[in-house]
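Next up is a structure, given as structure tokens.
Yeah, one chain of the complex is gone here, protein chain that is, but the others are all in their spots.
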Amino acid sequence: MTKHYFNGISTVAYQGIDSTDPLSFRWYRHDKKLLGKTMAEHLKFAVCYWHTFCWTGTDPFGGDTFIRPWFNDTDPMRAARNKADAAFELYRILGVPYFTFHDRDIAPEGDTLAESNANVRQIGELFADKMQATGMKLLWGTANLFSHRRYMAGAATNPDPQVFAYAAGQVKNVLELTHELKGSNYVLWGGREGYETLLNTDMKRELQQLGRFINMVVEHKHKIGFKGTVLIEPKPCEPTRHQYDFDVASVYAFLKSFGLEDEVKINIEQNHAILAGHSFEHEIALAQALGVFGSIDMNRGDYLCGWDTDQFPDSLGEVTMALYTLLKGGGFDTGGLNFDAKIRRQSLDPEDLVYAHVGAIDLCAHALIIAARMIEDKLLSDFVAARYSGWHQPENASILEGKATLADLSDKVINAKLDPQPVSGRQEFLENLVNRYF
Amino acid sequence: MTKHYFNGISTVAYQGIDSTDPLSFRWYRHDKKLLGKTMAEHLKFAVCYWHTFCWTGTDPFGGDTFIRPWFNDTDPMRAARNKADAAFELYRILGVPYFTFHDRDIAPEGDTLAESNANVRQIGELFADKMQATGMKLLWGTANLFSHRRYMAGAATNPDPQVFAYAAGQVKNVLELTHELKGSNYVLWGGREGYETLLNTDMKRELQQLGRFINMVVEHKHKIGFKGTVLIEPKPCEPTRHQYDFDVASVYAFLKSFGLEDEVKINIEQNHAILAGHSFEHEIALAQALGVFGSIDMNRGDYLCGWDTDQFPDSLGEVTMALYTLLKGGGFDTGGLNFDAKIRRQSLDPEDLVYAHVGAIDLCAHALIIAARMIEDKLLSDFVAARYSGWHQPENASILEGKATLADLSDKVINAKLDPQPVSGRQEFLENLVNRYF
Amino acid sequence: MTKHYFNGISTVAYQGIDSTDPLSFRWYRHDKKLLGKTMAEHLKFAVCYWHTFCWTGTDPFGGDTFIRPWFNDTDPMRAARNKADAAFELYRILGVPYFTFHDRDIAPEGDTLAESNANVRQIGELFADKMQATGMKLLWGTANLFSHRRYMAGAATNPDPQVFAYAAGQVKNVLELTHELKGSNYVLWGGREGYETLLNTDMKRELQQLGRFINMVVEHKHKIGFKGTVLIEPKPCEPTRHQYDFDVASVYAFLKSFGLEDEVKINIEQNHAILAGHSFEHEIALAQALGVFGSIDMNRGDYLCGWDTDQFPDSLGEVTMALYTLLKGGGFDTGGLNFDAKIRRQSLDPEDLVYAHVGAIDLCAHALIIAARMIEDKLLSDFVAARYSGWHQPENASILEGKATLADLSDKVINAKLDPQPVSGRQEFLENLVNRYF
Partner (left out) sequence: MTKHYFNGISTVAYQGIDSTDPLSFRWYRHDKKLLGKTMAEHLKFAVCYWHTFCWTGTDPFGGDTFIRPWFNDTDPMRAARNKADAAFELYRILGVPYFTFHDRDIAPEGDTLAESNANVRQIGELFADKMQATGMKLLWGTANLFSHRRYMAGAATNPDPQVFAYAAGQVKNVLELTHELKGSNYVLWGGREGYETLLNTDMKRELQQLGRFINMVVEHKHKIGFKGTVLIEPKPCEPTRHQYDFDVASVYAFLKSFGLEDEVKINIEQNHAILAGHSFEHEIALAQALGVFGSIDMNRGDYLCGWDTDQFPDSLGEVTMALYTLLKGGGFDTGGLNFDAKIRRQSLDPEDLVYAHVGAIDLCAHALIIAARMIEDKLLSDFVAARYSGWHQPENASILEGKATLADLSDKVINAKLDPQPVSGRQEFLENLVNRYF
């Protein structure tokens, strides 16, 4: 008999916008079609293992606040199995199609790498069974190369080559498991790939180590035939004072340096974007423009606090602009929308986990509906197209094709006494137009 | 007879560290040798035209506070000549070897581009004479593509191709003048190359416009035989909400995208670095690591205010770490140290301009002396080298040479049951070591 | 015959939520009743003179972009009259009930204070006529004590007592004019009351100067019989590096220090709040809790830029929470909702001014409707009340009444072996509840 961890909450169902049931969806109907695809196909929701099933509610000044029933077992592997039961119970309640995990989320570290890897694989087998039984899919797997003290000075960028090798051993194991579980992607987040102080750091060498490491991962991916996408997730700092994968532009610079721009794409998180000084939609749009957009970690940071609060999204306006940007760029390929979000440490109860996900799913669905209307109406995109229409005139188009020199253009301005006049950018008009959708 | 603008202040001289004369140098002796070069050769000081001779003391809530004698003339070209006299008077007083300018700093805008360009060239001829007479050199020239309302929506990235052409006409003129004046570099700062709102912006198109523009500049440079370096100066925002040249990594990503990484280098400013969330020395070290370090705009921002305060540097500690980083990377090639700094708007008097530069020059000289000792002592660099020494063992060096796979390293860890132990990073020890130099 | 400045735009009318006319209201119906008051009574919209009619579109790196027809006149007083015509034309178009101004917005500075004051009074007479004719009201007047170079080092806090006196002369004039125009409030914004560097500042003395100055204003208010409220508007910095009126708490500390807490209330601006590290609703709620809430400057800052962007509000979520907080505290007394907001410098056309205000008014009206429903439903307030209900038990209520000592409570815990258990704060549940209203 299966134990139940969520107080008997059954499946959360769509009940329409008049519903006042906090455990219903008012907007999310997985099979509702928009722009030719179902909501489920557009949004590809994933629930993450770490924040949702592993986090204990600590913060830098406080200890555990959560006392989860699945934490309690003297045998760590049995606790890991209980956790998997809790996870799949929540997936069923929510009706989400995907999940994501780090190796250390799902299974305890053993005495050796071999033992740790074996623990991970044991739970991997349990996952395979549960996925088979439920239809759940894996959006991505990843290796935790940041929590253990061996990684305190970096994994791939560690001064100690043995740590680099150890990281390789962890990644190989999770990459292979991800392949076996038919994961859509494999993610690398370099929380320790950076420095605390330049005084003890050789940045150039560390970047080369990191470049070689990612190339090894890509080579191994091809060797084992994994067809998913390798993703890097940028973050500017925290835990490390400076992280090399600062933002989309930094990651792209790195990929170009090491010839990886056709092999690796980017997983973008709202909270990481704003910590780097960028809006969420900026990072999405830039990755699209550079051809390296991959996936999304959906959460929200607090603009007035300078750390990664990883809250569940709650701003309809912001999520709409992010999804509008996503749709404009063609939506997800192998990527999806992973809730890399944690409930507040005062939200003690397992049902708080349900509330949080239900609210976030519904918010994204509501935002998707609005964003789809923006796409269909074309009012915004037509405005933008018209604004640049001068560039479609042949003499101007040829400039970008490289057919004009600095001197050609200078001559043209001087000879014709050109005095181009500025044209209103209509920002407030456009902001009003967006607000008309709410 | 030459008019005097600086109240009869004569040349500022080195008087040694016991001097209490506020118009003396206590540390800067231009011909003092350190690490095989004179201070002047190491530091290559430049005074900028705009903040020092053009700024009127406005801020977003207040009007002019400075009433410079060289502002007063009914004929704008005569005012421009007076300004040049004032500038070369200050250069003489300070004994600096270089200056820098935008076209609009040195000469008034005319009714047409042709007239504006001609105005610039007239003052350029005056400069040639004064440079001949005094030995002053031009560190770099640049075109102001941001102040006039025609550029409000971008220069190279403007939706209007005529504005792109207009910008080309300005750059051609200043690039050629810079070449004639034997400038060491030509700088591009894209204060309007970005966006105010994504709602009216086609980011991908704008990046392509910018890429073509910079390529045109590089092509023209080669055509006219200019041997100086083309530099891009990153800044994350202000005036524009988001600027494409956000930081060193963003510029490098851009250069790689458009095949410019061997043609263009980077001019790094302290205040721009910290607005982007990076330390000054981070940006210098990263540019060095990527092979694109060019030049420095020396100033300081206020870490607690979120805009470009462009203050004169006053922190011996910070400037020392910046110069230590500079020296570690081999110092300047064509670049130099430009004081892109403005006195406070309450510092009304021309002598405040002198105080500010004297203090900044002396601070840099003091910092250079300390940084040179750090280089000579090798205590810091030896520590770093030792920290990574494991990577020099043949089996580890071969990893970076691409001779090991993920599987090889995984096997090695598993077979040898490796359990690498963390080693102290000794940050506080190193910080103490640095403080020993003060 | 009156000249028209807004391209023949006539009155903006309510057309309902299906309207696609960008010059209509979809939500704002001035006489629609909510919670017993009309929308107009709740919101008390005011249009400000400075950003809307005086601003030329400059920024720290660019010159004027706006070329308003009412700027063009060789006689500055005639230009001032034209500006007043333009202003009242826009008020009529928008149908707003209030306006606000600084003395220097409405009339040019003369050669002496007497002349400047007389200029202000002349336009004041014109205002009186126009107000009589149209029914427009003055929400508040204020003196510009920050733009002129005489105030660069402070007005009340200036090291020069003559500047203090000069400021007194300006304030007396505008306070009296405000009284004559039956203004509801008089505002003090101390943009220069602070310091650039502590090196030249006697903070304690400056605070005393400021305390005496505000007391003089209050004394004069009573002397002339002005019944409106004196308001202070906090801002942490910009233009000055540190401003004494940093935030609501700082102003309250100041008021308490000088016995002014019953005489002066606070005018809160969103952009100033976030620059100080607080949410808009925090500042409103804190001022309410301290009994000093006065009025609102409605705008929005960019959370990712560190300066006062003063944009028109565009976030329905944020404005709703601000208005919900306002309503919870009982709404405005003499205060109102002033759009201290400026269109972007690329929004060149007079009609952009109309779009901006129409959008902002409609957004506030939409937010008000939602906020009123939140108030009526009481779901949020009931949750909060229940959370603290333990404090209503007599033994606990008596604690706050001062009837228990530290020892009493210690004894109680120890004797009863109390071990209070944490209860979920339900943050995500509440955030979902709020989102149900959108």
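Just so it is clear, A, B and C label the chains in written order, and each chain counts residues from 1 on its own.
As a convention for this text, a residue touches a chain if its C-beta (ideal position, glycine included) is under 8 Å from a C-beta of that chain, and two chains touch if they have at least 3 such contacts.
This one's a predicted model, so the numbers in the text were calculated from it and none came from an experiment.
Note that of C:Gly16, C:Pro76 or C:Pro422, the residue touching the chain absent from this view is C:Pro422. From the set B:Val163, B:Met203, B:Ala356 or B:Ile399, the residue in touch with the chain omitted from the display is B:Ala356, counting the whole complex.
Interface note for the absent chain: among A:Glu41, A:Asp85, A:Glu115 or A:Glu196, the touching residue is A:Glu196. Here one chain is not drawn; of C:Gln209, C:Thr229, C:Asn299 or C:Gln346, the residue touching it is C:Gln209. Interface residues of chain C with the unshown chain, by the touch rule above, are 112-114, 117, 149-150, 152-153, 159-166, 168-169, 171-173, 175, 196-205, 207-209, 212, 215-217, 219-220, 223, 236-237, 242, 246-247, 249-250, 252-253, 256-257, 276-279, 281-282, 285-286, 288-290, 321, 325, 380, 383-385, 387-388, 390-391, 393, 396, 399-400, 402, 404-407, 409-410, 412-414, 417-423, 425-427, 430-431, 434.
Where chain A meets the missing chain, the touching residues are 57, 59-65, 146-149, 151-153, 191-192, 196-197, 237-239, 241, 275, 302, 304-309, 344-346.
Residues of chain B in touch with the missing chain: 20, 22, 26, 65, 274, 277-279, 303-304, 312, 314-317, 343-344, 346-349, 352, 355-356, 358-359, 362-363, 366, 422-429, 431-436, 438.
One rule holds in what follows: only the chains that are shown with their structure count from here on.
Put simply, chain A has to spin 180° for its C-alpha atoms to lie on chain B, with the angle rounded to a multiple of 5.
Seen from the Cα centre of chain A, the chain whose own Cα centre is farthest off is C.
Each chain gets one centre point, the mean of its Cα atoms, and the points for chain A and chain B are 36 Å apart. Taken residue by residue, chain A touches two or more other chains at 277-279, 422-423, 425-427, 431, 434, whereas all remaining positions touch fewer.
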